[in-house]
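A short write-up of the structure that comes next.
One protein chain is absent from this view; the other protein chains keep their places.
Then we have subunit A:
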Amino acid sequence: MPVFYGTDIASRLMLGTAQYPSPAVLAEAFRRSGAGIATVSVRREAGGGQQGQDFWSLIDSLGVTLLPNTAGCHSVREAVTTAQMARELFGTNWIKLEVIGHADTLQPDPFGLVEAARILTGEGFHVFPYCTEDLVLCDRLVTAGCQVLMPWGAPIGTGLGLNNIYGLRSLRAHFPDVPLVIDAGLGLPSQAAQAMELGFDAVLLNTAVARAGDPAAMAEAFAGAVAAGALAHGADPMPPRDMAAPSTPVLGKAFLA
């Protein structure tokens, strides 16, 4: 199971808390998923400080670890201010750092991200950066003090799955000791299983569960897929090969044809 900044988390599944039909459905989705971490958006609800308190109390009552995020921030200054507000509101120095660089694709701004990560780490935050799978970016983030990396699978909310398998595999290989979480872009449990099979430590989803017709059932489906993928990764899967290899020896064939 993953360890983030020295904290053991009992599940490889992390869930966002936006867009559910109701808080009751949200709570049921968490119960059936066994998710260990809930991300919560500070920014949109934070106008006037404590106004989102009712909703946050509901999330708090889920009994999972809270990871506030800076969703919707488009500049370093906004992200840093939002993180500071989150620390005050939720009493945690964990922050999922989003600095959006492109309004349409919601692609991270890698330059702003590194700068914000450096500032926040300096202020004692434990930063979970939402990033791309770019090796150099991830290296800079680790240098800036990030001990977790959260590369996207695909742009937020698209449900396209893992767009760059090569890049993600390469990221895993280059950062064997940094917890890696696939954040964003997953739409189906099979895609989450695939992320686990690649050796990622966890996945974070929101839209795929919240916008499903039956969010709680979908949450449970993702939990099963994540467990299956992680188990498979630990079981050392066979390598793919071009030549057919019968699992039962073929008798009576004398030649290697």
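Before moving on, here are some points about what is shown:
Everything below uses one rule, namely that a residue touches a chain if its C-beta (ideal position, glycine included) is under 8 Å from a C-beta of that chain, and two chains touch if they have at least 3 such contacts; residues count from 1.
Criterion: contacts and distances are computed from a predicted model.
The unshown chain of the complex is recorded in UniProt as "FAD-dependent oxidoreductase", chosen from "Copper-exporting P-type ATPase", "DNA-directed DNA polymerase", "Acyl carrier protein" or "FAD-dependent oxidoreductase".
Considering the whole complex, the residue from A:Gly52, A:Pro129, A:Gly161 or A:Gly229 that touches the absent chain is A:Gly52. Here one chain is not drawn; of A:Pro21, A:Gly122 or A:Gly234, the residue touching it is A:Pro21.
Interface with the hidden chain, as seen from subunit A, comprises residues 21-25, 27, 44-45, 47-48, 51-55, 58, 72, 157, 213.
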